[in-house]
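Dropping a structure here in structure tokens format, bear with me for questions.
Apart from one protein chain that is not included, each protein chain of the complex appears where it belongs.
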């Protein structure tokens, strides 16, 4: 078990393939089984009342697992989210960045599953919990993961 | 069982409380137990490859159930998403709007649950399925649904 | 699109491969995209207070999607549950059988997803909603779906 991409390579590759969103996210820490990701909270991530929106938290969780699969499998890998469950636990603080701690529970031949806890920076009470399942199309396969 | 807000009142109220996002969404049809909602797909909803992003679909499903609870309970109602599950079934088409068909499975005293099927407009194969649970704080209560 | 097994063949095959549980379940109706399944509620399915237990409802939903995949793909097919979400909506009645209505949302090359609504017989208010994702190992593959 080892990383195909280190933290710097991962950040560069994400900036290249996701130009729209990569400025929202920062890879804080990367190991073979975990990733810590920051969502830089800005106006567009907020809901009335100043809390971070549900779609922003969904996106944060999704990026975590995607990035961790990428770091393990390498740039040629394809991975498509197939299912997700999220529990919203507490009101996030709008004035703080969000920090996601993601753990890879499984990286199989065809499926990857990651678990994510999200916090408002500076708090130790989780704001949300998510799990994301990714389908991994066979390497060299032209078929999409939706096949 | 009846609607506290009709389709026009619902759209006006959402425009007022969600100025950031209401232009993305259009209430297509509203009954006491169902709502059909359009996501006007634009550049910012897309991912590389031209497909609608996961967070955009999460947001569409979330808005559906929120709007339906609002239409039933009225403007004074508070509702907070507490949990969600989504299955991504097929690749959405980037060039088409998304149409969500939502059914209210439960509108209880403290919890509401809605089920949502999402389609690329013009197709009858669902792109995603979601269920969203909302917590409904007691009326007149100062306590948040996160309590 | 057609059925590899009809209703009678499906029931016989399930009796053969799941001798422990098949007497709990009855295939009520089968089409290419839907199945209706009865759970014959007995003492062992109940919780104190006389309601049907959560595990029994989980099992009912699981059997529905499994059986529908089997009916479509045939006896040689392998399918393993990989994820599931359930919402419990109302208290089931202990004195009534449970009827599940399952719809196949997707039957792809590697994944199948089904949606299930469960009712206490005689009521039109759903007691629970579930979605189940099955992994379908490549035919002829020795690899398990957990690979």
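Labels for the chains are A, B and C, by order of writing; each one numbers its residues from 1.
Keep this in mind: contacts are C-beta pairs under 8 Å (C-beta built on N, C-alpha and C of every residue); 3 or more make two chains touch, one makes a residue touch a chain.
No experiment lies behind these values; they were computed from the predicted model shown.
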| item | value |
| --- | --- |
| Residue, one of A:51, A:110 or A:131, that touches the chain absent here | A:131 |
| Where the unshown chain meets chain C, residue by residue | 17-18, 20, 44, 46-48, 53-56, 58-59, 62, 80-91, 144, 146 |
| Residues of chain A (touch criterion as defined above) contacting the omitted chain | 85, 87, 89-90, 105-106, 113, 115, 117, 126, 129, 131, 133 |
| Residues belonging to chain B that touch the chain removed from view | 82-83, 85, 108-111, 113, 133, 135, 143, 145-147 |
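One rule holds in what follows: only the chains that are shown with their structure count from here on.
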| item | value |
| --- | --- |
| Residues of chain B engaged with two or more neighbouring chains | 85, 87, 89-90 |
